[in-house]
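With one protein chain withheld, the remaining protein chains of the complex are depicted in position.
Let's turn to chain A:
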Amino acid sequence: MTKLLEVEGLAKNFGGLQVSADISMTLNAGDRCALIGPNGAGKTTFVNLVTGVIPPSAGTIRLAGRDITRLPAAERVRLGLIRSFQVARLFKSMTVREHLELAVLQRDRRTFRLFASVGKVAGLADEVAGLLDTMGLTQAAHTAVGSLAYGQQRLLEIALALAMKPKVLILDEPAAGVPHSESQRILDAIDRLPEDLAVLMIEHDMDLVFRFARTIVVLAQGRLLCSGTAKEIVADPRVREVYLGSRADAR
């Protein structure tokens, strides 16, 4: 099996606050892994570290064998390490279609064409139409994102990640804020991803987690608590205590 993403001893301190401590994990080609943990466990911080949004205090990150610990975020993206944002982070004045056009053009490094017309770039319109169709956004193609329903913004967030043709895809709570009727669409899209892609999904909705994940990693207070198959995790008493238990109590 090809190791795509290898994280070793990753740690992050904000001042005196230790938000991530000694996290090690591996994602292989074809993995469908869920990262779970209570609020504030450091899941988003972990994503930010891996994708290069913030520098780690310690540890190494390798992508397909190459050390990317010091690489800027954009270069990691170019190597195929793509993430979506927990809170939709989009260009407010651009339409849905323009977002996807930009993502595809950027992926193909065709954004430094000054005198071409976006509408006439070969193959672009078809690919964008396909992405719109996959995420059910065709109707909203010409709507500016600022006036788009939040659920649809989430779908666009995923579509953007898909447009990048990732090798490793990290989805930070892709279904947060999406109506239940629409979250099926997100799972469908994830189901249709190429088999050899490694997907790490952060999610609180356990229904989604169990439907998606073959393996689960549990994070608590910035540390890896345990990892294993879905069955093992459900049976693990420590997990029940920090996560599932507290959730069940809350309900």
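By our rule, a residue touches a chain if its C-beta (ideal position, glycine included) is under 8 Å from a C-beta of that chain, and two chains touch if they have at least 3 such contacts; residues count from 1.
Convention: contacts and distances are computed from a predicted model.
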Record-based protein name (UniProt) of the chain missing from this complex, from "Glycosyltransferase 2-like domain-containing protein", "2-oxoglutarate oxidoreductase subunit KorB", "Branched-chain amino acid ABC transporter permease" or "NADH-dependent phenylglyoxylate dehydrogenase subunit alpha"
"Branched-chain amino acid ABC transporter permease"
Given A:Leu4, A:Ile36 or A:Leu160, the residue that touches the chain left out of view is A:Leu160
Across A:Arg66, A:Lys92 or A:Arg192, the one contacting the chain not displayed is A:Lys92
Which candidate, A:Gly9, A:Gly40, A:Pro55 or A:Pro72, sits in contact with the chain we can't see?
A:Pro72
Residues belonging to chain A that touch the chain removed from view
51, 53, 72-75, 77-78, 83, 85, 89-95, 97-98, 101-103, 105-107, 110-119, 121, 142-144, 160, 164
